[in-house]
Structure formats: C-alpha cells, structure tokens
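What you see is the complex with one protein chain gone and the rest in place.
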C-alpha cells in the first residue's frame, strides 16, 4: 500500500516546500530541522496504526485507564541522509530500538551502478513493527536492499517504509518487489522524473549534501 | 465543536499515560518533554484545518508546485503551565506570532475564587487564526477569560482552544459560553470529576508544579 | 562583580553576531535558537561556580566516584524576551525550579516611565543559588526590580544575573544598586549608548518582538 501524504492539507507541505526551495535549503540548520519535523509527522501518522492496550495509571488523585503502546517499533535508517528524519522518529518513539544501515552506489566501468550494503547495525526485528526511513526514494534499489538486509535480523510483523520525496519509478519499484501485506510505503510527495544519474526531478538535490555537506 | 483526541489510536495516549503517572512525572525533564510533544501533536492535527495555497518552488533541478501555509496562526498560551505545550506548538509553527497571558485565582474570604487576568502580551489577532493553549481545563473559567482578553486585540477568524486534560464540567462551560462558529475545543482526554478545589480527577495533579516546581 | 563574556574567544560571539544582524534576525526560529544557545552557554559557565559533592555511582561494571551537583539553582526569567534564554538554562539544569516575572514600563504623561511588576510566580529561594535572566539590560531598572521581587520569596545564597546585551549605563546601575557579595552580573557584551527611549545602541532592536512578534 502506498500513502502519499502531501495529498492531505497539513504543515507537512510547508516543510516540503522549504526543503525543496534552493534558497531556504542553504540554511543547513533549518534543512535538518525540517527533515526532523517531517520525521515527527510521519511518526505520528504511523502511530495511528500501532497496537495500544488500556493500562491503569495511578495518578496523584486517582486511577485513570489510558491506552499505552504495547510495543515500540524498531526504527531503521539509511545513512547518511536518513539521519535527521530518524531523529524525528526517535523524538516521537523515544523507547524504540534503532538500526543503522549504509548502502552505496558501486559504479561500474559502463557508468551504471549497483547498490551494496556496507554497514549494518540492528537489533532483532522478529515479530516487531519496523519503520525504515530514507530521505529520497529514487530508483528504490537502496530501500529494497536495506529492507532485505533487515530481514536477516528476523521477520518483522509489518514494515513501514518512509521517504520524503519519491520518483514514480521508485514507487513502482517498491510495488513490484515488496508485497502489500509485508510493507506500507509512506511518501511525502511523488515526482514524475528520474534522471539517468538517478536524481529525482524537480526533487530537492542531494539531501545528504544539504544536511551534512558535500562529501569527497 | 469539541474534539477529544484520545478516542483515536495514536502516540498521544502514550504521552498522556506518562504525564498522568505519578512515578514517571517525577522526572520533570520528561514531564515537560511530554507536554511539548503533546503540543506538537495538537499542532499537527490543527494544521490539517488551516488554509494552504499552491506556490511554485524553484529547486536546484526544476520547479515544484507545493501548497504552503497562507498565514501562520497566532499562538497564545496561559502561564505558566501552558509554556511547555506552547513550545510544542511553536516547534511546528516556527513563523507564528505569540501571545502570553496569565490568569490567577483570586481567593475570597468564603474560600471561593474568581479568575483575573494579570499579564497579557499579544499581537493584533484581527482576522487571524488563533490557537490558545492551557495544560488543564478545570472549571473552564480561565480559558474563557483569557479568550475574552484576546478579543481585545481583534476578532480572530477562528480560535482553536487546546487543553491536555479537561473535566466534563469544563468542557460544558466552554460549550455554554463560546459558540461553535467562534471556537473549536481540542482536548486530549476528558475526566469526569472536578473537586471543590477545582482539581480534575483522576487528572495528573498540578501541571505547573510538575513542570516548573512548587510556587509559594 | 561583572563578567563580560565576549572578551574571551568562544562560539558565544558567533551567536551574538547573528542575533544583532538585522538580516539574520529575520528568521525568528534561528533568533530564538540563538538566544537558547546563549542561555546554554551562560549556564555552563555559571555551572563552574556551583557546589559539587563526590558521590559513589554504581555502574553495570563497578563503582565510580563522580562529583554531582549538591543543589540545582533556581532559574528565574523576565517575560517575555527572557523565555528563550531561560529555555537554554533549563536545557542545562533540567532539575531546577523555575520562576517567571513580568515587569512593564508604565508611561507617565511627561513621556517618562517607571517599571512595575505585574506577574510573578516563584518557588521559595531562601538559601538557594538563583539565576535570573533577561535578554537586554537597558536602564537596569527592570532587573533590579525583578530581583527585589524575588527577595520576597526568601534570601538567595547568591544570585547570578544574566543579560545577553547590556548598556554601560545599565551595568553601572546594577553596580550602584546591588552589592558584589549579593550578585554576580554576567553579560554577553556591553554597548556604549542608551537612547532616551531606553534602547541599547547598536544593540539588536527589541528582543521580545524578534522572538515572538510585535505586540500591540
């Protein structure tokens, strides 16, 4: 299932406008803060689909029955662009366990590239809800590869994949490769074009560079 | 109109459970952080009811049409218990103007009290959306008085009143005194009892004391 | 004793440059964040003058002797411009009790004004270290009045007064009215001029308006 959140009115759209804007994104503090707030927004929306159980809470004046989260989801992110988003999710789900994965593009002589997993640190995810974030869903190959890497740590109950911006091609790639029962894909907005270099257009440029500086 | 947010599954209920819990609330950092997160949650939900307009955003790779907030709401809060909540709203609506109001209970010889406005600092609110927060809605008298104080700074287009916990009596008081076209009341949860000293039961105790320490 | 922190190299000066800059201060998120970071800076510097006592801490692998804060200082602030600064102090001293005070300028027919206390909420400060913040120290009258208001809640062991920017006249006013044994004044920078309307020049304008919007 694919959920495209920009279709509903909310402050999310304001943040997406700001991270796309080539002037506003020059302020890397605000750029990271916007990704963090977008992460909080996704977390809150996904929190509506988790399982809660009524618990008797002892207050200083009596007893209240309040539903509490039965189990916190595991939060996974793809380095480095996913980190500010992940911070937003962790702001909301402060008791969650966390996973960090890095995938990189290995360029071949013919100019094409394949995605490879480099670093991966994760808790057991067997039977747990997993939320995995990346800033951009371009071809979709990194997300699928990172998800499959996570499966080596157990079979999640259900996985929520998050990307702020996606290309329609990337969304299609997820649809073809992962089943609805297995994953829900949450995206902020979907852009039509994907360049040969796998840049989303109009997109926002390179989210990692804008958050953390150009790497060499 | 009254919106009771605990009726829907979301992480909000987890935060409400924690601020009510007499053990967890001993950690004032977490207590304030929970109020702040509750403020962010209310802000996001209210943001779905604001007005957005498509704007052409120039990205580094093209042009994207994204809806942006036409006008930020004015954020008002009632001191001091409302401050952490207000911080949460300002985290979401970072370009908002802000108002601060203090109301206090003036005790009479017979043990009864009336509410009086003490401090009030506010921008012009004429024709703007106003969001006013207080931690608790006990009798409802402070909220109505603070709202009326705000009307001296202009007539808002619409006002959203927020309280984390409310007594049913307080909700009823708002209903009787303010019209649906004028205000929407958003509450986290509604408790049945209100003591003679105007404490909500089971409630959570004194939100201001828990966030900032007992005052003398 | 007066401590002027800009005289030493540190990131504080970068923040002061940003809050003074009429272009950068247009971003109220960054303006508030800079005041908050300045508050954290002052808090850390003042923390070097508090009392610590070695405590045996049980770790998962052994026992460590670590000095801990014997008593958290009480944090007081002057509304509304002091709030972002106060947030910075509370970030550092998360277990502190808090006081909020509002003072306003009451204008007389002849154009002159006197300062009056309006709102005041405070814990007992008897025998405790008190830290009181305001964004600007213009004439110094509000700070002295707010300090005297605090004395009604007990006699502090020692008081640290903080202002980001001060006029030399304001510093002089504190020196004349409060003794060294009683208070230490910490300021970010001292500007020479104070206009007839009590604006610090070159200063930064109205800190309250820049953080929270113009009030009417």
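Descriptive notes on the structure:
Note that the chains are named A, B and C in the order they appear, and that numbering of residues resets to 1 at the start of each chain.
Simple rule for what comes next: a residue touches a chain if its C-beta (ideal position, glycine included) is under 8 Å from a C-beta of that chain, and two chains touch if they have at least 3 such contacts.
Quantities reported herein were computed from a predicted structural model and do not represent experimental measurements.
Among the displayed chains, contact with the absent chain in the complete complex occurs for A, B, C.
For the chain left out of this panel, the touching residue among C:4, C:50, C:157 or C:198 is C:50. Touch with the chain that is not drawn comes from one residue among C:92, C:115, C:157 or C:198, which is C:92.
Summary of contacts with the chain left out: across A:9, A:28 or A:177, the touching residue is A:28.
Seen across the whole complex, the unshown chain contacts chain C at 6, 8-11, 13-14, 16-17, 20-23, 37, 40-41, 43-44, 47-50, 52, 55, 57-64, 66-69, 91-93, 189, 191, 193, 195, 199-205.
Along chain A, the points of touch with the absent chain fall at residues 28-29, 32, 74, 79-80, 83, 87, 90, 94-100, 102, 118-119, 121-124, 153, 208, 211-216.
Hidden from this view is one chain, which touches chain B at 27, 29-30, 33.
Following the convention adopted for this analysis, only the chains that are shown with their structure count from here on.
Counting every residue number used by either copy at the chain B-chain C contact, over half are found in both chains. Spacing of chain A relative to chain C, judged by their CA centroids, is 40 angstrom.
In this assembly, the C-alpha centroid of chain B lies 27 Å from the C-alpha centroid of chain C. In chain C, 29 are the positions where the chain touches two or more neighbouring chains simultaneously.
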